[in-house]
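Every protein chain but one is kept in place in this view of the complex.
Coming up: chain A.
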Amino acid sequence: MSVITYRQALRDTLRAEMLRDDNVLLLGEEIGLFEGSYKITEGLLNEFGEQRVRDTPISEEGFVGAAVGTAMLGLRPVVELMTINFSLIAVDQIINHAAKVYGMFGGQTSVPMVIRTPGGGGQQLGATHSQNIELFYAFVPGLKVIAPSSPADAAAMLRAAIRDDDPVMLLENLGLYNSKGEVPDGDETVAEIGRAAVTREGSDITLIGYSRMAAMSLRVAEELAEQDVSVEVVDLRSLRPLDRQTVVDSVRKTGCAVIAEDDWLTYGIGAEIAASIQEGAFDYLDAPVRRVAMAEVPLPYAKPLENAALPSAESITTAVKETLSAVGKRVG
């Protein structure tokens, strides 16, 4: 067992998959000579050469679409989009093409490609570089959208994505790249796409998150355990398909739920989870489902404003405590 960063887990997995399968190639801006904006592809150009680690011009629609074309001929491209915000420039190729080729032509040709891209606020990057718009892609049948929250999951889910025959968007997070966690040495785990995980068992309340919010939820649960509150944490892991059953099973056990999401609340991922909970656990609910989400503003640059707009461990803790007191469970 080694303790490595989320970044290292991604890099090691990319390298191993490229060694395993000659059809795996990487495309993206600054992934080669520059070694990646966030250094996920460090050293890979040197090892594999320009044919397999292809620097692209600033041309998202062009190179994402080109990756779809290579996948249609059986290659397994892994595209890096520098941030999820830039996916908006490629959105026609992702939604109208990558997601449609398999079904629209009657299942003749699959599109085995991966789009890796980080979302996440909190880096003072301002309004256009801090959005969490994974919802746009999670909305679309034909795409698979996954969001690992730990180094072990980052490795196992990237491995699954590369070996999957469908277009998979793997959501990374700027705030998680330096986070550390245990990854078994020589691990070959292939995550099952479409499965959520209960990352901490508890009995008082269910706390649901994904990506950075799932990691943050675990920390909140640990802190609340010291105040004798038993929080069950569900990490969604997959946004499409969505594992509603795991969420609902947990809420049926605890009777109440808080959802932590990095995106905007209105129409957000949490809205879908809350709707699922009311439909699947209506008779078990002792309190309204509560959502902790980003303030509905273009994210500001100034640190105090940015901090105020983003969900935090404190805001999650507050929502958990208020929900528990609504159902008559005293905290602290």
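Structure notes:
Heads up, the rule we're going with is that contacts are C-beta pairs under 8 Å (C-beta built on N, C-alpha and C of every residue); 3 or more make two chains touch, one makes a residue touch a chain; residues count from 1.
Please note the rule applied: contacts and distances are computed from a predicted model.
Per its UniProt entry, the chain excluded from the display bears the name "Pyruvate dehydrogenase E1 component subunit alpha", taken from "Pyruvate dehydrogenase E1 component subunit alpha", "ABC transporter permease", "Extracellular solute-binding protein" or "Metallophosphoesterase".
Contact with the undisplayed chain is limited, among A:87, A:173, A:238 or A:254, to A:238.
From the options A:17, A:35, A:80 or A:166, the residue with contact to the chain not on display is A:166.
Screening A:10, A:67 or A:234 for touch with the missing chain picks out A:67.
Residue-level contact of chain A with the missing chain is found at 25, 51, 56-57, 59, 61-75, 92-93, 96-97, 101-112, 141-142, 144, 164-166, 192-195, 238, 241-245, 248, 275-276, 279-280.
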